[in-house]
Structure formats: C-alpha cells, structure tokens
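One protein chain is absent from this view; the other protein chains keep their places.
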Amino acid sequence: MLNHYHWRGTLEAVCIPIAAIFFSLVLFGIFCALAGADPLGVYASIYKAAFGSWFSFQNTLIRASPLMLTSLCTALPAQLGLMIIGNEGAFVIGGIGAVAVGLAISSAPPTVVQLAMAISGIVCGGLWIGAVGALRYYRAVNETISSLLLNYVAIALLNHLVSGPMRDPSSLNKPSTYPIPALDMLGSIPGTRVHYGLIYGLIACAITYFLMRRTTFGFAARTIGGNIRAARIAGLPVGKLTVAICFLAGSCAGLAGMVEVAAVQGRANESLNANYGYAGILVAFVARHNPLAASLVAVLLGGILASGGILQRLHSLPDATILVFQGLVFLVVLYSESLYGRFRVFQDQSTVRRPPSVPYVPRPTSL
Amino acid sequence: MATEALGWWGVPLGIAAGTLRGSAPFLFVSLGECLTEKSGKINLGLEGTLLMGAMSAYAISYVTQSPWLGVLVAGLAGIVLGSIHAFLSLQPKVNDIAVGIAMIIFGSGVAFFFGKPFIQPVAPQLPALEFGAWSSQPQVQSALEICPLFLIGVAIAPLMQWFFQSTRWGLLIRAVGDSPDAARAMGISIFKIRLLCIITGSFLAGVGGSYLSLFYPGTWTERISGGQGLMAVALVIFARWQPMQCLYASLLFGGAQAIGPALQSVGVTSYYYLFNASPYILTLAIMIVTCSPKRTLRGAPGTLGSSH
Partner (left out) sequence: MNPGRSLYLPRRRVMRGVLATAAFGVTSRLWTGCTPTSESQASSSTASGKLLQIGFIYVGPKDDYGYNQAHHEGEVGVAKLSWVKTEEQASVPETTDVEEAMRNMIEQDGAKVLFPTSFGYFEHILTIAPKYPDVQFFHCGGLYQEGKHPKNVGSYFGYIDEAQYLAGIVAGHTSKTGKLGFVAAKPIPQVIRNINSFTLGARSVKPEITTQVIFTGDWSLPVKEAEAANSMADQGIDVITCHVDSPKIVMETAEKRGIFCSGYHADQAKLAPKGYLTGAEWDWTTVYTNYAEMIHSGKTLMNGGIPHIVRGGLKAGYVKLSPYGPAVSATAKKDADIAKAKFKDNSLVIYQGEIKDNTGKVVIPVGKAYKQQDRTLEQMNWLVAGVVGNA
C-alpha cells in the first residue's frame, strides 16, 4: 500500500498519446479521402517516408536536429513564466555571428574554427534573447512582443548584411556571404548522413533538463516562474536570473543557427530564415516545456515534415497537405492533454471513490 | 491617365495612402483579439483565420460574383475556426498559446489547400468610396479611395470601447477575464462567455482577411498575409487592451508598411531592408520608451495566459 508502483499512471501516459496520434491519423485519412487520395496508401507512405527505413529515419533526424535546439529557446524561459517566441531571430543572429567568426579566422585549424563559430553563435544568440529578458525586467516590456519584433529586425539585418556589407561578389543570383572553407564545416556522424547538430541538440536537451531540475540555479528559476513574490521575498536575484535564463535560451537557438551554417549551408544567406524557429515554438509547447520530451517531440515533427514530399509525389496531394497534417496531429495531441485523469480505468483503483454505502434507516413516521 | 510627379510630397502622401489602405486587416484582427483577450483567453491562431478568411472571401466572391457575400462567408469561416480553437482551449489543462500556434498551421494549411484553384481567377472586388473627388490630382484621388469595410472597422473601435466600459455585457466579459472567481460567484457561465468572445473575435479576424483579398492588395496568393495576423496579436498588448489604442496602433502599422516603397520612389534606395523593418523597429522603440516596471500591466486581464 505504501510504495506500490502506479502502473496505471504509466499506462495512461502511454495509451493516451498513442491514441491521440492514431486518432489524428484517422482524421487525416478522412481528409485525404475527401481530397481524392487513398487513405491507406497515404498511411503507408507517411510511415515509409518518416520511419520506414534507415534512409527515411535519417531524413527525420536531419529535420529534427534544429528543432531540438530552437525549442529550448521557448522551453527555458517558460520555466520562468516568460513566453518568448524569438527563436527565429536568435537562430538567424547566431548564424550571422558564426559566419562572421568563421570567415575571420578561417586560417586556424578546423577544430578551433568550429569551436569559435559555436561560441560565436552561442554568444550572439544569447545576447539577442538576453536583451529581451533585460527589457522585460528593467523596462517591463512584454517579452512576447519584443521577441517577435526582434525576429523581424533580425531577418531584416540578415538580408541587409548578406546583400550588402558581407556579400560575396561571386554569389550572384543568390546573395550570400563568403563560404566557410570546407574543412571547417561540421561533418556527419560516421555511418550516417546526419550532421553533428543532432548530437548537439540531444546534449543540449539533456544538459538543460539537468540544469532545470537538478541544480539550485534551475530551482531558483522555477521558483520565480511559480511565484515571483515569494522568490523576491526569498531574496533571489530575479533580474540576474531572468537575463541569465534568457541568455541561455538564446544561446541554444544561436547554436542551432551556427549548425545550419556550418553543417548545411556553408554560408549565410536568406535560407537561414527557414522557419526552424517557429516550428521550435510548437515543439516546446507540445512537450510542455520539458527539454527531454522536446527532443522526442522534435523527432515526431521531423517525421511529419519528412513525409511531406511523398504525399506530393505519390498521391498528387498539394503541398499544403502537410500543413494540415501537422496541424491535426498537434491539435489532437494538445486536446489529449485534457484527457488525463478522466478515464476511470487509468485511475488508481484503491482510491476510486465509491459512494458511501448508507445502511437503510427507515424514516420515523409520525406517531 | 497622365499624372505629374509629386516629388518629395509623394512620401507623406504615400504613407497616408498606405495608412488608409493597409491598416484595416490589422484593425479587425486586433479588435477581435482584444475582445478575446478581455475574456482571459489568447487566440494566437488568428494568422490562420486571416488567411482562411482571405481565401474564402475570394473564392465566394469569384463563384457568386458578390464581394459582400464573400465578406460574410469569410466571417463564417472565422467562426468555424474560432469554434475549433474555443473547443480546444476551453478544455482543462490545455494551453491556449499552444493551441493557437497549432491553429495557425492548421488554418494556413486548409486555406492553401482549398485556395489552389482560386489563385488564377480574378474575383470582383469590394467597392471603394471616392473621398478624393474634390481633388484634381489623381494621386490624391487614389489615396482617398477608402473601402467601406475600413470605415466599419473604424466605427467598431469606439463602439467596443464604450461596450467594455459602459454595458453590462462588457462588465461580464471583463469580470470573466480579470477575476473568474468573482464571475463564478456571480453565477456567470465562464465557459459560455469565453466561447462567445473567442468566436466573435475570430469572426472579426475572418472579415479582416476578406479585406486583404477583396480590396488591398486585392488578390489571393499564399503569401498575402506575411505575418499580419501575428503582428496584430502583438498590437493588442501594445495597445494595452484598449480598443481605441488598437485603432491608433493599426494606423501606425499600416502607414509604416508604406515607408519603404514610398522612399524608394523618390530615390532613397539604400538600406531598404532596414526601412522595410521600420514598423517593427518603431514599435519596439515606442514600447521601450513608454513602458516602465511600474505601470506596465495595468489593463491586462488578470487571467491571461494561465489556464483557469
């Protein structure tokens, strides 16, 4: 009675999300059938394209890698109670910073260059979102708006720099910066074609989780998020913690930007603005801002995105279908959040309340 | 029709014209979001609703040749998406911001999917009222061509302000948003009020979308919005949840969109990316200057963002 394992709770945690995914697949199948495609064929294709073979799974992982890092940019400040959606801006700024440093010291040995690029990405992205946190604390500017506005500013800055001061004259029809020497680019994990960004993402999620749940720093941050007055009374340095957490958040997204530059593009150009930031926000929310769960949700989203191509090619569905699919899956999964604790079969049987059985007492009749 | 060049006068005229032309979507979406947020719920999904409204308005206008019917159907599309959003976000333990983001994706997906056959055809546009007939300059005439929908939006703003301040329904909504416990004690159904607010807000956003496709820019393509719905949600916070301030902020944004092209047409051609980002830089600057830790969240509905 004291320490028995609540297997029903775990069962619930497994059944409900699987049922949610299953149900969203059914809804999508209905949608496809109405659009004229064969639902079962669609299911087979999605599976084949997302998880069906090692080839496809690598595709999924490649798409999931940036999402793991960018989702942390929202998940971390959420522990503080802040809602920051500036992932895209930090991503872009981190990419610019990485390219700038990579080009500046391109004659150094590759490891040094890569390390310097990573640090630059981290610092630039961190400062960008750290500014959001500082504005929030010192000027009480709403962090959602300021981070959203800074997104647009970052993209404008990217376009301006890439077509102007930092432009490579030989990049004619697609304005870009000079390319980083091929030596300095991040390679793929041996045996796969997935780049090291995946490892960075997994490590970042693990470190963040550990930081938030197992250290006093994380505990202080969560206290601020839970009850700011209590935190102040306890003497926690709210301002410093706010800026520090925002810096960390931005640095994750900035690192993702560096990975995109160093592993995929090799230079900075307008393709840096690829909506990885906004997808990361969704991942963070669906994962309830838990860094470990975020890495798994990122894989799920990566799988969905990976199946977009095959829907177009094999089933002649328009490119917008994958957006509908994404939306359906996440809406249903979010709805399933509310189903926890509603089903009796998952509740701990010993505590299920039964109405108290009252012995029959005849009512006194009047004499 | 031959016109004389205006030279540098073209810049303020261009910005004024841009304000009158471009603020309506911001206006409608921010007013709708203001209503929703006053009741304590955030609807981030209005970007998707905007697109869905634009697509459905254009489609219906093309099919029935009646643009006003298109506006109505756009509002209905907004109601449908708003109902989905309301149903999901009013469930216990569901985070309305997450639902909003998922709705952006879903709404855009549905809009693009069904909008494919309507990209090529040309649909009848909403009529314009010619307020510039007194001028002999064609530029002034065209700058003062205003759509009745814009005027309706401008009329809604003070109406909504009065509604919140002086009517019983407005008080109920504010009660639900500020203090649900007090509302419950009064016997009000929080669920119903929030449902109505979200749906009505979504209706307004759908109508705002119809303006995009049926007046200015006046066409249906997939990039017609470019984030206007999301910006309008930010506008509401910028406007401190006051409908009149939403009106002013929308005008500011509409005008700021026109700065870049207007300057280029008189020869200021460098840094155009940064000029194009001017609305955002301007808003950020204004916010930094006017916000202070002491008075920031006055006006914010108490339960915004939490999942009560």
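All chains are identified by letter, namely A and B, in their written order; residue positions are counted from 1 within each chain.
As a convention for this text, a residue touches a chain if its C-beta (ideal position, glycine included) is under 8 Å from a C-beta of that chain, and two chains touch if they have at least 3 such contacts.
What you see is a predicted model, and the numbers here were worked out from it, not measured in a lab.
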- [ ] Check each of A:71, A:177, A:208 or A:290 against the chain that is not shown and name the one that touches it.
- [x] A:290
TODO: Out of A:224, A:282 or A:310, point to the residue that touches the absent chain in the complete complex.
DONE: A:310
Open item on the list: Touch as defined at the start, partner being the missing chain; which of A:174, A:240 or A:342 qualifies?
Closed with: A:174
Open item on the list: I need the residue numbers on chain A that touch the omitted chain, in ascending order.
Closed with: 2-3, 6, 9-10, 12-14, 16-18, 21, 48-55, 57, 59, 62-63, 159, 163, 172-175, 209, 213, 260, 264-266, 269-271, 274-275, 287-288, 290, 292-293, 296-297, 299-300, 303, 306, 309-310, 312-314, 318-319
Task: Contact set of chain B toward the excluded chain (per top definition) - done: 1-6, 10, 13-14, 17-18, 21-22, 112, 116, 119-120, 122, 138-139, 142-143, 216-219, 221-224, 226, 257-258, 260-262, 264-267, 269-270, 272-273, 276
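The rule we apply is simple: only the chains that are shown with their structure count from here on.
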TODO: For chain A and chain B, let me know how many angstrom lie between their CA-based centres, rounded off.
DONE: 28
Task: In the complex, chain B residues that touch chain A - done: 84, 88, 91-95, 97-99, 101-103, 105-113, 116, 227, 230-231, 234, 237-238, 271, 273-274, 276-277, 280-281, 283-284, 287-288, 291-294, 296-297, 305
Task: Parts of chain A lying in touch with chain B, wherever the complex brings them together - done: 35, 83, 135, 137-142, 144-146, 148-150, 152-153, 155-157, 159-160, 163, 278, 281-282, 285-286, 288, 318-328, 330-331, 334-335, 337-338, 340
